[in-house]
Structure formats: C-alpha cells, structure tokens
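Apart from one protein chain that is not included, each protein chain of the complex appears where it belongs.
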Amino acid sequence: MIDSDVFLAFSTYTTIVVLKMLLMGPMTGYYRMTRKAFSNPEDMAIHGRNEEDKKKFLRTDPDVERVRRCHQNDLENIVPFVVIGLLYALSGPALSTALLHFRVFVGSRFLHTVAYLLPLPQPCRGVSWIVGLLSTFSMGYRLLSTSLVI
Amino acid sequence: MIDSDVFLAFSTYTTIVVLKMLLMGPMTGYYRMTRKAFSNPEDMAIHGRNEEDKKKFLRTDPDVERVRRCHQNDLENIVPFVVIGLLYALSGPALSTALLHFRVFVGSRFLHTVAYLLPLPQPCRGVSWIVGLLSTFSMGYRLLSTSLVI
Partner (left out) sequence: MIDSDVFLAFSTYTTIVVLKMLLMGPMTGYYRMTRKAFSNPEDMAIHGRNEEDKKKFLRTDPDVERVRRCHQNDLENIVPFVVIGLLYALSGPALSTALLHFRVFVGSRFLHTVAYLLPLPQPCRGVSWIVGLLSTFSMGYRLLSTSLVI
C-alpha cells in the first residue's frame, strides 16, 4: 500500500504543505527583526545595545501576532489533515477521489495564508479555512464509515 | 502490519480523537461570534459596521480564551499520542493491550474537554490530562524497551 499511487500523491502533497507550515517559523523571525518586537530578553543582544532599547523591544507587534496566528491555524488544521490523510491513503481510496481531497486541501491552505497575511477582506480567509476543514472531515467520514473497529 | 486488527483499531480511535480536536476550531469561531471577541480587524466587517464597534470587538474574552487553551492542550497531547500510537501499533503489541491504551487515551481526552469547557471543579481536568499522558508514556516505554536502535 505504501508503494501505491495514492500514497505517493499523499506523500507529495503532505511534504509541500508541511514545508509551507515550517516556513512560517522563519517568517515570524523575519517580522520580529524588521518590526523589532521580541519576546525573550536574550534575543536583543544584537539589536538593542543598552538597557533602554531592551525594554522598548520586548513587546508585541500587530504584524508579528498576525503571522503567529496564521502559523497556529496551520498547526491546528494541517496536522489533522496529515493524520487523517495518512490513514485515508492507506485505506485504499480511488486515486481520483484522493487527489481531489489532497489538492483542495493544499490549495485552500495556501489561499488561507495569503488571505491572512495580506490581509484580504473577509470572507476570503474564512472560506479557505472551511474548505480545508471540509476536505479533512470528508476523509474522516470515509474512514469511520468503512473501517470502524471498536 | 497495516492490515492488522491493532492498526485498524488505532486508525479508528485516532480518527475519532483527531476529528474531535479539529472541531475545537469551529467551536472557537462560535464563541468568538456569540461573545463578539475577535483578533483580526478584518473579521468584523459584518459584526461591527462603524469604527467604534470595531475597536470594541477587538478584544479577548474569558470564554474564548478557555476554548483556545483547551484546543492547545489537545494539540500538545493528541499529536504525541498519534505519533507514538502509530509506531506502537506497528510494533506488534497484543490487541487487548493496544485497545486498552487507545480507549483509555480517547476517553480521557473527551473527559478533559468536558471538564475544561463546563468547567468541572478540579482535579477532574488534571486527572483526565494525566491519565492521557500516562497512556502515551506507557506506549513510548514499550517502544523504547523493545526496538531501540541507535
């Protein structure tokens, strides 16, 4: 099953969307440095030489918080997709149905990130979030309806 | 091994508990809308027509923060369960032992959510959290004691 086309497709889409999630970390770092908004006193050794600067830069910034909320939303949605998607890919679905689920999910998450960071006006972000949720729930429904063992 | 009863049971319990975790997202949305407490200015286009409303609704609310803490605790505990549980299910445990671990964990997480959201008086939430932790640690111990390759 691990050599099946469905599993290879799952592997590819998962790698892409997880690497995208991982890039939110460096992006937070970039925003922290350009906005000079840090959460640890030791992070300011380079940026603020004197004590006054250090206090000034130990703050929250709206742009940094926006990236962090986007990252958190990724964690909350991409991780369940990976888990449910893995079990779904191993449960022997049709390739075309599986590809539809994976593509819709990955597309919706890229849209979500763009909508969150620009930001685009609502309901862009809300709709892309819900489309991703529906894709994961649809795979979960199939799993529970075909392989229930309790 | 992927067709074994243990793996099918893991698949079922994991799907249930991960979908439960995923539902915390819409629940946060529901609390945000009923409590009118948002974290993004663009989310208030429908709710607050004028500028004054927008400032008023850009706030934190104790109920919203409670749901978010519950969601975060799910991420911190359910994700390790899925990872350790997957490797455990593939390591060939007895079905009855595996079922015990999965059932105790999933039951403890549903109890945890109820105890967090109502809220029930402590130590209900604390005990359900620790019981879930012990289930994951017990599977992790078995994995490390049987298949250590470094």
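List of remarks:
Letters A and B mark the chains as written, and numbering starts fresh at 1 in each.
One rule holds for everything that comes next: a residue touches a chain if its C-beta (ideal position, glycine included) is under 8 Å from a C-beta of that chain, and two chains touch if they have at least 3 such contacts.
Nothing here was measured: the structure is a model prediction, and the numbers come from that model.
Only one of A:71, A:125 or A:142 touches the chain withheld from this view, namely A:71. Between the chain not shown and the residues A:37, A:82 or A:133, the one that touches is A:82.
Residue positions on chain B in contact with the hidden chain: 1-2, 65-66, 69, 75-77, 79-80, 83-84, 87, 90-91, 119-122, 125, 129, 133, 136-137, 140, 143-144, 147-150, in rising order.
Within chain A, the residues in touch with the undisplayed chain are 2, 5, 8-9, 11-16, 18-19, 21-22, 24-26, 39-40, 42-43, 45-46, 71, 75, 79, 82.
Just so it is clear, only the chains that are shown with their structure count from here on.
As a whole-number value, the distance joining the C-alpha centres of chain A and chain B reads 17 Å.
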